[in-house]
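With one protein chain held back, the other chains of the complex are shown just where they sit.
Now for chain A:
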């Protein structure tokens, strides 16, 4: 059995207008607090995989550890809590894309260290290998090191658990290829890419069961000691490429694929 800890932050809904602005507290997004948020999509995949694994391996348990403003987390939980059974652990702090990854890892480490009954020998540390906010790709690695987990895998799309508890991990590497590794078992850290599972449908009954633990977790969330001044950004700009959206209906898949190939070839 595994104790699976999924680390997942919240990010603004990607459909929103995301405009970097510098305020008194440093960089952020225009109207960031008011924008609707979602669970980071990479972390979401990690959560779905964790729930799937916990269901397959009896006795396993899933914790979702999240650093973010608790009022915003509460809103996000109204959807996320319907997707899979888990116990929430909250570190009340900033969730923006401008927080230093080391500081985030420190806060998550403190939160995970406080989980009662967590058995480090059974620990699988899950998270996204990237983030939809400003993915440095380093938070999970630092956190793993702090937890003493040296078997680390990034860009994971598949995890297979052997009968002896060993782990076979399929990681994305260059050129669209995969690397398959095995390790003897937990503890291990896995930074998930998209995984293999579809987004589960909302299930309010699962949500209501989760909320019995989610609300107390939000209420007793401790402020996370995240030093916003730990990193200083000289300038922030949106990616240079322009979003050019065309609305095209009824285009066959082959034509769409050919367009992408032509674009890559050019």
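Assume a contact is a pair of C-beta atoms (placed from the backbone, for glycine too) under 8 Å apart; a residue touches a chain by one contact, two chains touch by 3 or more; residues count from 1.
In this text, contacts and distances are computed from a predicted model.
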Problem set entry | Omitted chain, identified by the protein name its UniProt record gives, among "Acyl-CoA dehydrogenase", "4-hydroxybenzoyl-CoA reductase subunit gamma", "ABC transporter permease" or "Extracellular solute-binding protein" | "Acyl-CoA dehydrogenase"
Problem set entry | Contact partner of the left-out chain, one of A:78, A:120, A:173 or A:257 | A:78
Exercise. In the complete assembly, which of A:16, A:152 or A:194 touches the absent chain?
Worked result: A:16
Exercise. In the whole complex, what residues of chain A lie against the chain that is missing from view?
Worked result: 13, 15-17, 30-31, 33-36, 69, 71-72, 75, 78-79, 81-82, 201-205, 207-208, 211, 215, 243, 245, 247, 249
